[in-house]
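What you see is part of a larger complex, with each chain still in position.
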């Protein structure tokens, strides 16, 4: 069973946060938001353009991404996944 | 009697949720939203483009889809159906 | 005396709801909205496109349509009519 996201959406497997990992990504304390990390499992066909074609997403399958939005969380085959719009992704971590 | 949705809309027959099915799709407990599944019965002619043509929907008849929106629920021939915009569909399940 | 709707608007004669008709269209109980049915009497010239032409509406005169919006109700020649935008029509019933 596999999730195929639509249009500008991507399916992401969240990477658990470990605030003690050196070199990791932290959100400064005392801030309301929280930065999440995830691995992209699948990507939609892209943004609909005025001529009816699609602009491919910049995010690729396998990318490690940062996002602040909680997204839409589901559990598939016992695994917690998130569906996000590419707009909600802040950056790719290389 | 058949429903023909307009433009970006699709008619979906909801699949009853069974939180015990292994390999099923669950929403984590304690979350306000709720993910629904459904089978697509018919799809609209697509998104209106600036040149007056239509961009076909990505969803096809027979697709199994995930959505969080409650949609517009109606009962046709004793069967509960939903009308959703393609935008409200999160992903196709393959 | 006849009503000619503008642009994306359609004139609809509401079909009285009979929740007991078998094969009819019902809204599940306990829901805030209510699905209405109607017969389309006349349709506007369509959506204005960037080149100044009009994209014809998908709804045709004589169509039987479903809608949730109350629309704008008027009484013409003793008959209750509604004016709706095509966007407010959920589906055509065939």
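By letter and in written order, the chains are A, B and C; residue numbering begins at 1 in each of them.
As a convention for this text, a residue touches a chain if its C-beta (ideal position, glycine included) is under 8 Å from a C-beta of that chain, and two chains touch if they have at least 3 such contacts.
Everything numeric in this text was worked out from a predicted model, so none of it was measured.
J.: What is the total copy count for the complex if 3 chains are drawn?
T.: Identical chains making up the full complex: 7 copies.
Everything below uses one rule, namely that only the chains that are shown with their structure count from here on.
J.: If each chain is a node and each touching pair an edge, is that a line, ring, star, complete or other?
T.: If you draw each chain as a dot and join those that touch, you get an open line.
J.: What's the distance between the Cα centroids of chain B and chain C, rounded to whole Å?
T.: 22
J.: Rounded to the nearest whole Å, what is the centre-to-centre distance of chain A and chain C, using the mean of the C-alpha atoms as each centre?
T.: Distance between chain centres, rounded to whole Å: 40 Å.
J.: Could you pull out the residues of chain C that touch at least 2 other chains?
T.: Within chain C, no residue contacts more than one other chain.
J.: Which residues of chain A touch chain B once you look at their complex with the stated criterion?
T.: Counting only chain A, the residues touching chain B are 1-7, 9, 11, 45, 48, 50-52, 72-78, 80, 83.
J.: Could you pull out which chain B residues touch chain A in their complex?
T.: Checking each residue of chain B against chain A gives 22-23, 25-28, 31, 33, 35, 47, 49-51, 53, 55, 58-59, 66, 68, 86-87, 89-94.
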